[in-house]
Every structure is written in C-alpha cells, then in structure tokens.
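One protein chain omitted, others in place.
The block that comes next holds chain A.
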Amino acid sequence: MTVTSVPATEMPKRRPLLLRILKSITLLRESYVGMFGAVLVLFWLVMAVGADLFPLRDPLAQSAPDLLKPALSLAPDGTTYWLGTDDKGRDILSRLIFGSRLVLFWSVLATVVAYAVGMLLGVMAGYRGGWWDEVISFIGNVFLSFPPMVLFLVILTNFGPTSSMGQYIGSLGVGSTVVSGVIIIVAITFGTAPQVARIVRGLVLDLKTRDYIAAAEVRGESPLYIMLVELLPNARGPLIVDACLRLGYVIIAIAVLGFLSLGLPPPEPDWGKMIAEVRGFGAMASNAMIWPAMAISSLVLGLNLLADALREISLRD
C-alpha cells in the first residue's frame, strides 16, 4: 500500500477587521434606509460621547423664572433655550444630550448582558440537548409566558431601588443611579435573555450538524470550546441584526420604566422621566414632552432601520 501525500489546500485568509467594517459601510451606503438609520444612531452616539464638549447648560441647573418656556425663548442672561425648558426651568436641549449618554450606556449594557446570558443558555440548550435543553427551554418558556413589561414591573417593584433589597444595597454606599441601573439590567435580562436563548438554540440545532463541528469533535475539542469558538461565532449574522432591533426595544423599555418612575432616580435626565415629569401640565407642557418623545423615537427608528439594512446585507452575503 502506498501512501500519497496530498498538498494541503491553503485556507483563504480572513480579511482584517478594519477592512471588513469598511466593506460593511460600503454595503450600507447602498441602502438609503440603512444610511438614514446609521446617521440617526451616529448622531446620538456623538451627542452622548461629546456632551461635555458642547457649550451646554448644566442639565440639572434649575431656573425659577424660566419654567416651561417654549423652544427658542430667551433666558434672562440673553442666551437662548433652543428647545425650551421643563417644569423646573431646566434646559431641555442639555437634558436630552446628557440624557442620551445615560440612555445609550444603560441600554447597551442591558442588551449586552441579556445577550451574554441568552447566548450561553441557547448554545448549551442547542448543543447539549437532552435534559439541558429541557430545563433551559422550560425555564425560558416560563419567563416568556409573562408580557415583558409585566415581568419588568414585577422585578423592579420587588427588587428595585424602593424594595427592601434595593434599600439595603443603597445603604452600602452604592450610588442610587448604579442601584437603579443594575436592577434595570437584571429586569431586562430576565425579559430578554430567554428570547435570545430561543433564537440561538434554533441556530445551533442547525449549525451543530455541520461538518466543521464534527471535525472539531473528532479533534477532541471540549464542548465548551466547540460552543464558544465554533458555534457562537458562526451564529453571529442573525444575532447582530436581532441585537440592533432588541437594543431599540430595550431603549423603549427603559423609557417606559422611567415614565413609570421605576427607572433612574431624579434628577437624572432620563428621557422617559422627562415626559412623565411634565405630563401633568397637559397641553401647557407639550413642548417639554415632544422633544424627549422625539429623541426616543429617533434613536429607536435609527436602530430599526439599521437592523433592516444589516439584514439585507447579510442576505446578499
């Protein structure tokens, strides 16, 4: 028996990350809808990052003579309230821009945590199967059986900053914004992670039948390696699109919690709370309500349009 050696086919090299990003942007440019979404998201991202660099008023500073001023009204010092003031005489523009930092920070963090938990559970359920799948799917279904907002309310009411646990954490010297933020993340994780897990499980059930998974198993790779290195990276396409959409949902959820006084504590410029604080004034406060509502809408719209465009691009690939 003779052994013939076959020259190994050289694996195609992956393009560097920067090039891949540039290619994605090039592809994105072909979609006007996607570009519009990206511009909206980028706008708020720049506002959030550069808030300290813009010549803005202190978002917490109150001015008794300037309550509920309309857009473009003059302040006593001769400057202009471009978007008017709220019921405590605070500059709405400044609160929106500094608020974008809070909104983006906590919503991105909550989405990342929910995704991390959801992906881990989903990949374990999909790859390991058997009782792992049964237990994880059952628990996930239990959480999914609650309407998400009801689940958030139950968690925040019982474990939020005003609960005994929240008060205890607060008494340890942790800032109230951090306590509220962490509890919001926990609530959103409970509501979102099972949905992510279900998507990942479905993807993994398909991916685990592929040859490269069989090859990895033949190589003797550990299940953990296969799940984290072989399966999850290959499921990323649909997940990135879903993450964009889900980030939008999370932003809305945080705004709703803020509106219900279950979000970040006062006087933080939480967009949902900005609407809630002036809603009692009815039509007199329409100016103070419309801007934060538009901010929420524009950011969520941007993320949704971006997600649509990404989905189109991924289908073309």
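Just a few scattered comments:
The rule we apply is simple: contacts are C-beta pairs under 8 Å (C-beta built on N, C-alpha and C of every residue); 3 or more make two chains touch, one makes a residue touch a chain; residues count from 1.
Quick note on the criterion: contacts and distances are computed from a predicted model.
Of the candidates "ABC transporter substrate-binding protein", "Electron transfer flavoprotein subunit beta/FixA family protein", "Cytochrome c oxidase assembly protein CtaG" or "Phenylalanine--tRNA ligase alpha subunit", the chain left out of this view carries the UniProt protein name "ABC transporter substrate-binding protein". Annotation: of A:V33, A:V46, A:L60 or A:M294, A:L60 touches the absent chain (contact as defined above). Across A:G129, A:G170 or A:P223, the single residue that touches the chain missing here is A:G170.
Among the residues A:S24, A:S73 or A:S261, only A:S261 touches the chain that is left out of the figure. Mapped onto chain A, contacts with the missing chain fall at residues 60-62, 64-65, 67, 87-89, 161-162, 167, 170, 175-176, 261, 265-267, 277, 279-284.
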